[in-house]
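After this line comes subunit A, so read on.
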Amino acid sequence: MSGSMAFLLWIKGPMFNIALAIFAIGLFARFAEIFLLGRKPNYAEPRAGEWLPGFKTMFTRSIADPGTFQRASFNVVVGWVWHLGFLIALLLFVPHVELMKGLFGIVWPALPNPVVDLITAITLIALVATLVHRLTHPVKQRISTFDDYLVWTVVFLVVLTGYLAYHRLVNPYPIALGMHILMAEIFLIILPFTKLTHIFTAFIARWYNGAAFGRKGVAS
Partner candidate 1 sequence: MIDRKTPNKTLGESLRDHGLSRRGFLKFCAATASMMALPPGMVPVIAAALEQARRPSVIWLSFQECTGCTESLTRSHAPALEDLILNLISLDYHHTLQAAAGDAAEDARLQAMEANTGQYLVIVDGSIPGPDSNPGFSTVAGRSNYEILMETVEHAAAVIAVGTCAAFGGLPQASPNPTGAMSVMDLVKDKPVINVSGCPPIPMVITGVLAHYLTFGRLPELDAYHRPLAFYGQSIHDRCYRRPFYDKGKFAETFDDEGAKLGWCLYRLGCKGPSTYNACATMRWNGGVSWPIESGHPCLGCSEPSFWDAGSFYQPLSVPLTATSGDLLTAAVGGAVVGAGVATLANKQIKTAVANRQPVTVEELEEKL
Partner candidate 2 sequence: MSGLDPISVIIESNVSCAGMPQDCGNALPILHEIRHALERLISTGEETRIDLNAMPFGPGDLDCLKALLGTGEVHATVEAMGLTLIQETAIPGVWLVDYQNSDARRLTLQIEIASVPEILRPQPLDLAEAINTLDGRLTQSASNRHHSS
């Protein structure tokens, strides 16, 4: 492929701008909608504050309650593994930290490459496991929609192309890197319009929940 450099430059240039614009417009449109629609005013007298329980729930809900764990231990464990792996690879890999620095000017420490490499490999295996589970589990199989498979594919390809690029398993390298950035761009583009929005809305929803419970004076 003789245009590999042109491809990479396009992916890093105009295409990145497009992806970022769609991502930001889409995501903030949804945010504005969610916040402005708000909730119905609650005229009952509050029994306790809502802010603190709201914030608490944002984090406490990350740990599954024992019942859920027993009922769906695979979901909880594998889900945790790949979510954490994905986040570590995304936020603590040197080139990604440099990307954030280039975009926002903020830096944080990164992990050594071999550590990120290992975590990425684990993430890939966990992701494959989730797909197998989805395809074989009788209930999951029936409740899975196109959206679920699309999101799985994009997430998997983002990680896979990153792994391939890091190990330089695709030649020439500009193609390998370009494919990875392109997949990340597709991820950004579909994020506001698929269940990927949960990256942000999960915490908003938890806050609403926690706040509502807090107001009623019950533990969430």
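The set was built so that all candidates are chains of the complex that A comes from, given by their letters.
As a working rule, a contact is a pair of C-beta atoms (placed from the backbone, for glycine too) under 8 Å apart; a residue touches a chain by one contact, two chains touch by 3 or more; residues count from 1.
What you see is a predicted model; the values in this text were computed from it and never measured.
One candidate among 1 or 2 touches subunit A in this complex; it is 1, while the rest do not.
Only residues 1-2, 4-6, 8-9, 12-14, 16-17, 20-21, 23-33, 35-37, 94-96, 98-99, 101-105, 110-115, 168, 172-174, 177 of subunit A touch candidate 1 when the two sit together in their complex.
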